[in-house]
Every structure is written in C-alpha cells, then in structure tokens.
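Dropping the structure in here first, questions after.
What you see is the complex with one protein chain gone and the rest in place.
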Amino acid sequence: MYLWFNKLGSPPHFYRIAGKWLPWLSAVFALLLITGLYGGLVYAPTDYQQGESFRIIYIHVPAAWMSLFVYVVMAFCGVVIIVWRMKLAEVVLISSAPIGASFTFLALATGSLWGKPMWGTWWVWDARLTSELILLFLYLGVIGLHSAIDDKRIASRAVAILAIVGVVNIPIIHYSVEWWNSLHQGPTVTKFDKPSIDMRMLIPLLIMALSFQIYYVIALFQSSRAELLRRERNSKWVAELSGGN
Amino acid sequence: MNRLSLTQAFIFLLRRDLTLVFRNRGELANPLLFFILVITLFPLAIGAIPELLARIAPGIIWVAALLAAMLSLDSIFRSDFDDGSLEQLLLSAHPMPVLVLAKVCAHWLVTGLPLLIMAPVLAEMLGMASEAQGILLLTILIGTPVLSLIGAIGVALTIGLRKGGIILSLLVLPLYVPVLIFAASAIENAALGLDVSAQINMLLAFLFLALSLSPWATAAALKMSMS
Amino acid sequence: MSNTALLQINDLSCIRDDRVLFEHLSLSLDGGQMLLVEGRNGSGKTSLLRILTGLKLADAGDIFWQGQSITRLGADYYEAVNYVGHHDGIKRELTCLENLRLVQAMGKPAPIELDDALEQVLLYRYGDTPVGNLSAGQKRRLALARLLVTESKLWILDEPFTSLDKKSMDYFQGVFEQHIQNQGMVVMTSHHEMVMPGPSLKRLNLSE
Partner (left out) sequence: MSEFLNMGGYAVYVWSSYGLAALILWLNWYLPRRQHQQLLQQNKRRHHGTGE
C-alpha cells in the first residue's frame, strides 16, 4: 500500500492520472446530475406542507453535506502534510479550500432562499444554518492564512495545523450551536434536517449528493493540476511538459 | 550539573514573563481599558433602559471580555519573536509545549485575571442581577484561560505575518463560539435562578480539552512559523 | 560509538523562492573539528545553519546526530546544541545576570558562576543593568556568553564576531579553540579569517 501511496504522491504521476480521469469523471457527473435534477424537479411528489419550495432541498442538503466532507478531507490532508510532508497533500488541501467554501456558501444561500417563503425572513438563526455560517469562517480562515504567507511550503504547514485544529472544533461548535438553539427556541420548528422519508423524494437526494461528490473530485483535480504547475514550475517534469510539446 | 526539571523550567519561564510585564507596566492596563470602553459603548448605543441592559448584560460583558482577550494575544510571543529569544526557547532542552503553557499562563495572569477583577464593577453598572454576578465571575475564571490557550494557537500561526492582526481574529473568533455560548447562557440562567451546572461543566470540559491539546498545536505552529 | 561521525549531513538541499541555494550537500563532522561555512551574501549560509539547528526544514535530505535523525531526537538534540544567530536572543528589559540565568535554566547548566562568566566577557560591571542600555558589542558578548554558561557539544554560530572589537574577537577565538581541543564541535560563518590548526578545520564554500 505504501508504494502506491508514495507513487501517487509524486506530482508528475498525479498530474497525468488526474488529466486522464477528468473527461470520464465529467461524463459520470453529467449523467448523475441530469438524473438527479429530473428526479428532484419532476419525479419527486410535491411536499404536502411546503409545496414546491421544498425542491430547494436537492441543492441545499447535498451542499451542506459536501461543506462538511471537504473540510474533513482537508484535515486528513493536514495530517498527511504534518506526518509525511507529502507535497501532493499540500496541493490538495489548498485546492479544496475554495471548493469547500463555495459549497458552504451555496448551502447558506439556498438555506436562506428556502427560509424566505416559509418564514418571511431571509435569515433564520437556525442551528444548522448558524453552524454552517461558522464553518464558512473556518474555511475563510484557511484561505486567508494560506494567502497571507509568502513561502508556500510554510503556508501549507500552517493551514495543515489550522485544518486539524478546525476539524477538532467542528463537532464542538456544532453541538454548542445545537444546544444554544434549543435554548432560544424560536416559535417555528425548522424542518431542515429531517427530510420526509418518502422514497421518491430520498432517491433523487442521494443521486444529487453523489453527483456533488464527483463534482468535487473534478474541481479538485482541475485546481490541483493548476496549483502543481505553479508550485513545480522550475522542476524537470514541468520543463519537459512545456518544452516537449 | 544536569538540566532543570520540567516544573522548575515552567516556573522559571513563568516568573521571567511576569517580571518582564512588570518592567513595562504601561501595557498592563490596555486590555482592561478596552474591556471597560467596549462595555460603556452599549448603553450609549442601545439607550439606558435598565431592564434591557440587565437582560443583555451577560452577553455584552462576555463579548467585551472575548475581544479584550483576543487583542492582547499578540503580546504572548511578539517580543520574544522580535529579539530572537523565541528561537532560543524552541532550541531549549525542555519540550516546547511546556514552555508554551508557561507563556500562556503568564498571559492569562496579566489579561484574564484583571477582567475577573473588573467584571463585577461593570456588571453592577449594567444593572445585572446580583445572583448572576457570582456565576459571571465563575465563567470568566474558567473561560478566559480557554481564550488564551486557543488564542495562542492563532498567534503562533500568524506571528510571522506582517499584517497578522486581521487574520488572527478570523482564525480565533470562530473557535471562541462554544465558550461564548455556554458562558453567556450560564449567567442568564443564574439571573433567572435556574440551575447552571450543565453550562459550567461544559466550560470545564473546554478548559481541560484546551489545556491538553492547544500547547502541542501552538508548539508545532511556532516551529513552523520560525522555519 | 557508531562508526559514522557525530554529525552526519546527507544529500541536503534548500530552495528559497525558486532559487536553489544548495543541493546534494553531504558532509560529516566529528568531535574536535570546526566547519567554516563561507560564501557571498545570500548564498544560503544562514539557511544552512538554521537547518542544522533544526529550526528550519530542509527541502530534501536529512541530518543525523549520533546516528539518529535530529527531527526524531527533538529536545535531546537541542540539549547538545548551542546556537547564536543574527539576533542576540536576549531580553532588553532584563539585566545581564537575569538573561544568563534564563539561558542556564533553558539548557544544560555548566559548572561556572554567572559572575565569572560575566567577568570573562568583560561585562561584570554591567551585571545588574538592563541589557537595553548596553552597546551592540556588549550585547553580542552577552549573547556569546551563552556558550560559557551552558554545556553543549555542538556550537552553531552565525557571524559571531559581528560588532565585536579586536580584543573580544581574539578572546572568543580562543574560546572556540579551547572548545575544539576538548573534542567539542563548531559550525560557523564568519568574514574574519580563522586561524586554526589544519586537520581540525574544514571549509565549505556555498557560492561556487
């Protein structure tokens, strides 16, 4: 296993593999997205309580799941950076940050768009939305810290430590906010996180979640390849790559 | 002669930091003045309606304490970073997390403790219920060390940056949210005469978690910033 | 004693913003030897020294002390090392004695009275004056006094003679020679020519 881990770790190898996989992944993503959208927008029945506005769930919930998933991936890369000092993990971590932040922002925006018709306000201090907002700050912290340090090798180790500290704090923040929300329980009970179990609603949701996962890998490969070129611009393999063709 | 024991080194560094602070006493008052200033802004902004002020007093005091603590974080490592003694600490014969803990303790004694002394006066000014003031002190006693410990990680990460201040608040404030939530609600419950043991236990849990984990993270971040 | 030298450097390389400072640098240093690192400014002398202390991470290669990698040794390696860098590493607000007491507390104390150490570096009269009032030369002497008050095998010195007058330079050169004779080790950079007996002096030029 170590050999594979090490081989994958070598930038030129990853650069080529990612390049080869991108078209296939895009095809799979397109397929999943179309079925997911069709399922969510047409196939799934209207929610008896919220009417059609519940269909925003097919963007909001997958985005929220992804915002958490990407941060956990970043923290894992952080551990790999600190322990094995793997260049690729540094690139993956910093390339994932903007994607994770975008998912978090998307979850927040769609949450607010979903809340408006139901409660007449754009922002509701709901437990999930508040945790999501704090998670966005954690992402912006990672991006801000990385861009503030000039030497990118040091910057990667700094954000590695921050991502690890962040991931330890995410559950703490989440349950604190959950507990806080139960204290100041507003008049409306939010129905965000417990989608009704009707199969015809759930299946499109899972398909959309899967398509978001594939999308993350595509966007990650794309930005990692760019970051690799920037970081390794004076290494041999980049010279061959650009001098060659 | 062999090297000092760990506790001796800890106490030595703690004493050194405290003498350093008393050598330039001017800075000592800054966090305190900031704390008082921020709190006096609220009545001016919201109006001096007693019930309203008393109701939001716990929140105001804790937000002000949190901001005062954060502003003073920079002084933990700044002077040592500038004159090169931070390098010498990193290269000392003692494990770095213990030395970091000594410096964070010194910082807490210099910033956290004065807040503790000042808080009742301000609570009185805001008309906070007297039963709540006892719990207010308890939350500040337990909470401010957590602010220093977590803040030390942020400072260690941003010490090498020219304009670290803004980034520091972006890194540290989200991590302060749990402490703020449980501290403010503890005081609120106390004001209503309700039980506060749940909140206090959570604050203690945060304290022990921070005590055990953050020195290691800070030491790693310092080593990285000096690299 | 393992057959390899006390300090072993294998295939070290260091890159600073796209410029390769040095690459595939391998050498070893044993007790009783001094390594003089030369090279024009910006050739990576300071970076090499900081990597040797473990403060800075090399881009590639590793360093072994008594056969073990210094990253794994951590504080044990630091106990055997004394580093004097560009910064003096002393607190302005503390007096000379207080600074030396701190240095001893943080390292392995040498069996010497602090007053004697101050005497040797001609700072006895300033024992109780805050360092902030001293001249650059006096501060440098106090910084170098760390070598007298703590016991360490490997001295890593970055331009130790900066802002020292001739008299102090000769004195410290004597201290270094004494350290080498007691099987100690010194790695240093300096613009001043070192007069050392041949076999125990190694040179490394980073700018060719």
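Annotations for the structure displayed:
Just so it is clear, A, B and C label the chains in written order, and each chain counts residues from 1 on its own.
Here, a residue touches a chain if its C-beta (ideal position, glycine included) is under 8 Å from a C-beta of that chain, and two chains touch if they have at least 3 such contacts.
Every value quoted in this text rests on a predicted model; they were computed, and no experiment measured them.
Shown chains touched by the hidden one, complex as a whole: A. Per the touch definition above, the residue from A:V28, A:V79 or A:L229 contacting the chain not shown is A:L229. Chain A meets the missing chain through residues 37, 41-42, 46, 51-53, 55-56, 59-60, 63, 95, 98-99, 102, 105-106, 109-110, 113-114, 116-117, 215, 218-219, 222-223, 225-226, 229-230, 233, 238-244.
Basically, only the chains that are shown with their structure count from here on.
Here B is the chain whose Cα centre lies closest to the centre of all protein Cα atoms.
Annotation: 32 Å between the Cα-based centres of chain A and chain B.
Chain B and chain C have CA centres that are 37 Å apart. Chain contacts: chain A has no residue touching two or more partner chains.
Multi-chain contact residues of chain B (touching two or more other chains) are listed as 227. Within the complex, the chain C residues that touch chain B are 53-57, 74-75, 78-79, 81, 83, 85-94, 98, 102-103, 105-111, 130, 146. Remark: chain B residues 153, 157-158, 160-161, 163-164, 166-167, 170-171, 173-175, 177-178, 181-182, 185, 202, 206, 209, 213, 217, 220-221, 224-225, 227 touch chain A in the complex. Contact residues on chain C toward chain A in their complex (touch as defined above): 16-18, 57, 59.
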